[in-house]
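The complex appears here minus one protein chain, its other protein chains still in place.
Residue numbering begins at 1 within each chain, and the chains themselves are lettered A, B and C in the order written.
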Amino acid sequence: MFAYLVKRAIQAVAVMFAISLIAFAIQGNLGDPLRELVGQSVSEEVRQQLRDELGLNDPFLTQYLRFVGNALQGDLGTSYFFKEPALEVILKKLPATLELVLGATVIIIGFSVPLGVYTAIRPDAVLSRVIMALSILGISVPVFLTAIMMIFVFSVEWGWLPSFGRGDVVHVWGYWETNFLSLDGWEHILLPSVALASIMLPLFVRLIRAEMMEVLQSEYVRYAKAKGIAPWRIYFIHALKNTLLPVITVGGVQIGTMVAYTILTETVFQWPGMGFMFLEAVNRVDTPLIVAYLIVVGFIFVVTNTIVDLIYGLVNPTVNIARMGA
Amino acid sequence: MSSYIETPNQSRLNRIWQSHMAYSFRRNPVAVVSMAVFLFIAVTSFLAPLIAPYNPYDPAQIDIMNSEYPPAWAEGALPEFLLGTDDQGRDLLSTILYGTRLSIIIGLCAVGLQAFLGISIGLLAGYIGGRLDSLLMRLADIQLSFSTLMVAIIFLAVTQALFGSETFNRYAIFFLVAVIGVAEWPQYARTVRATVLAEKKKEYVDSARVLGFGPMRIMVRHILPNSLSPIFVISTVQVANAIISEASLSFLGLGMPPSQPSLGSLISSGFDYIFSGSWWITVIPGIVLVVLVLVINLLGDWMRDVLNPKLYKG
Amino acid sequence: MSTALPRPLLDIRNLEKRFDLDHGLLETVKLRGGKLTREMRSVHAVNNVSLSAQKGEALCVVGESGCGKSTVARLVAGLLEPTHGEIHYDGSRIDNLSRGAMAPLRKKIQMIFQNPYASLNPRMTIQQTLEEPVRFHNPGYSKGEMQDRVVEVMRSVGVDPAWSKRYPHEFSGGQRQRIAIARALTVDPEFIIADEPISALDVSIQAQVLNLMLEAKESRGLTYLFITHDLSVVEHFGTRVAVLYLGSVCEVAETRTLFENPKHPYTRALLSAVPQLKDDRPNHIRLKGEIPTPINLPPGCPFQSRCPMANARCSEEKPMAQKQPDGSLVSCHAVEEDRITEIA
Partner (left out) sequence: MSLLSVRDLTVKFAMREQTVTALNGISFDLAKGERLGIVGESGAGKSITGFALMNLLSRPGYIDSGEILFEGDDVVQMKPRALQDMRGNRMAMIFQDPMVTLNPVLTIGEQMVETLRAHRQLSREEARQIAILKLREVYIPSPEERLEQYPHELSGGMRQRIIIAIALLLDPQLIIADEPTTALDVTIQADIMELMLELCQSNQVSLILITHDLGVVSQMTERTMVMYAGRIIETGSTRAIINDPQHPYTQGLINALPQQTKPGQRLKQIQGTMPALGRIPAGCPFNPRCEYATATCRSQIPPMSQFAQVQVACHEVQRLQFEAEANRKEELA
């Protein structure tokens, strides 16, 4: 399936192109770089000269190509507020967000599969009914509200867990500082990742349950029973593999939502990640940082979605990119 | 010429359809209770100007000295503020009623916009097919993968930075409806397209073509009526999602301003006071929001069970 | 006997239909042995098919799945456009008409479908389903005339007109198929394309529907194009039979001739494979392998890969239809060269 790969690649490039256009448009219209550079008290002549020097009077295409060229070399401008390269500011914040997403993903995958499978296998059990009732409650509580409630209960009322920040982080490599190597780090990341997982987890439980129940009705599952295959094998080999195919696609779509929810979670917990930084940048009209965030997030989306597409192609024998050219 | 057949058909169709719906509705206590709660919240909030004890938009009725009174059952409460007051001294009950009304209006309008865009695009893509279809659906996939909330946050953030908070706050409600409405079109479009494709394959459509009917007639008279079930089901879920999206955006300060609070902005303004013990400013509107979204989701669940449409996935 | 026949009602000439599998440039590019090559795959559903039906005939098209018989039906009904070839109806060409120009023909040519559970609009009552075509094609009809027409067709297919306010799901499969036939009859057609109209029905119901179609044929002077995979139905219903294999016609003959003296090796195999009631041993001509996919067909006779008579010529040259002494048309080199021996 050569076409499959090329199509995904072309699509990824097209999306990045669209994002770069949007980013460029924002950069050109939001705020005034001159004011940031030299302040208000400069004469119009000097301003024009500066504009020429900065290339702000160049034709659109020249400016855009310069923007893309710089972006490809990792130059996304300098943050007005931090007075540092925007990309560097973001890269410093990136590990915090990624660890948060990682924590939430582990919770989601770790719980949604067993719960979804259980509720599908035993739809009438009391526990299944409880899980389903909780799941519909779960999808009805917005992430930020879950986060607030958890702070209220665990931090304010009971005082068990910290309510903001990353706590003690251990430096690993480069910009990467981790929460996972100290007890304090674990305590700090627990609530935010649970909060981040809180809306996605019930969604996946329900999705896996629905898919699994459909698969369990299928003829090939009945056939597996007629062959005398053990129940665990029917559930986890025959049914689960077919269940996970549609779940993977939906999961890919949810990565975007997850990054969006990090903004909410990070805001509530004042988690020093990209999302929190982005909102601050918006409030400060820190254009280069906004633009850089947009490009980095867009890039993450495109990469993860392409990977999910490829995984789907590998797992699904009917797409079969494993046997190229066949 | 077709109006003659349309009217009796429509009413009869409704009658049959509703009787089946009504029957399963009566038999399902969860659905009945959810509907009752939803109607209660909707009616009281829409009658807010008539039944609310205070008008939170009228500065003359607000006294900053009244701020942060707890609800009537707690210690140190003032009896005239049943649910206490917020940080600005507004009566919480009245503010919640007005805020709920705003949340519901934004949710419904946004879903209306989504439905309009999504159904038109879905019908077009499904019926015409070919390159247009693949293009539109790729766009929908990409749009979905970026998630509504992400698109909305970026759009609203940039808009706010561009126009300044004052102008932004004035038109916030329109921005919210527009961005939630536009960003979610793929949900409808994909569902409608999938149903249209499934229906188009069925032989009754072929039969209509062999009988010489035109594409418009086939679309509107034959395919659309058979595509309604999934549209109904996703519409409920979409309203719930839109209300959550609005609340989330307002919580981030990218939606309704504190002077005109929706449920989300109320929760947001109360969040700062949660550490000082004034939990009610956050918790009570939070509960209202959750109950509202929950009953809509429960109704959606019930409807999914009854209509059992094949929804688009993956 | 077919020499001095008048102009046929339906005349299909060199009909071809291909469906492209690869859309767009990208999908045609394949990675083969480390090299990029471009290839188009298309399904050759119907290849150079010529058939004709006289007025009052029941022309049966038989074949196994993938032989293109349903495609032929859909091409004639105007649901698909042919890639090549022409379809003539009553002397005028119909395959290239616009929807507007086709409109008057829609009253003459109607179609009955296979699946009675999908061929009626589930959101319309029987009354609405039957009224819509009457109104559409006879805008001048009064309400009374329309009602009369609906009642008349319902009676003629044996469905009680008192049930006209009901929805399709309230009827059994057999009754739905009757209603579907009624819908086709509302416009008073002269030619009916029936695409496997009874194969989704139970045996006892099949007889009912088949009888209904025979009755309609006699009382209304209908001509049928009858698509089926069931040879016993063909023997009973058809006046003439065309056997299709992989989109090509193997043999066309009068029904009796075909059943008494099949000539093409495929026709013989097909006939011998039908399980017979009275004999208790499967005694059929065994064919090698399975039906190939109709994607990018190789040259030569489409049946060569399974034919016990195939030789070098069969894999190079596609056989043309040859008229036999008994009037049947057979496309087979072996028949032409008289190589056919008795095979058991």
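Here are some notes:
As a convention for this text, contacts are C-beta pairs under 8 Å (C-beta built on N, C-alpha and C of every residue); 3 or more make two chains touch, one makes a residue touch a chain.
Predicted, not measured: the structure shown is a model, and the values here were computed from it.
Note on the chain not shown: across the whole complex it touches A, C. Within the full complex, the residue among C:G174, C:P189 or C:G247 touching the omitted chain is C:G174. Of the candidate positions A:L87, A:A224, A:I255 or A:V285, contact with the unshown chain belongs to A:A224. Interface note: of C:L15, C:L59, C:A216 or C:L231, the residue touching the hidden chain in the full complex is C:L231.
Against the chain not displayed here, chain A makes contact via residues 217-231, 233, 237-238, 241-242, 245, 315-318.
With the whole complex as reference, residues 64-65, 172-175, 202-208, 210-211, 214-215, 229, 231-233, 235-237, 255-256, 269-270, 272-282, 284, 286-287, 290-291 of chain C touch the missing chain.
The working rule: only the chains that are shown with their structure count from here on.
If each chain is reduced to the average of its C-alpha atoms, the one that sits nearest the average of all protein C-alpha atoms is B. Taking each chain's centre as the mean of its C-alpha atoms, chain A lies 24 Å from chain B.
Taking each chain's centre as the average of its CA atoms, chain A and chain C sit 54 Å apart. A separation of 50 Å divides the Cα centre of chain B from that of chain C. Residue positions of chain C touching 2 or more other chains: there are none. Chain B contributes residues 1, 5, 9, 12-13, 16, 131, 134, 202-204, 206-214, 221-222, 225-226 to its touches with chain C in the complex. For chain C in complex with chain B, the touching residues are 23-24, 74, 77-79, 99, 102-103, 106-107, 109-111, 113-115, 118-125, 128, 131-133, 135-137, 139, 165, 167, 180, 183, 187.
On the side of chain A, the complex with chain B involves touching residues 11, 15, 26, 29-31, 136-137, 139-145, 148-149, 151-152, 156, 163, 211, 245-246, 248-250, 252-257, 259-261, 263-264, 267-268, 278-279, 282, 285, 287, 290, 294, 297-298, 301, 305.
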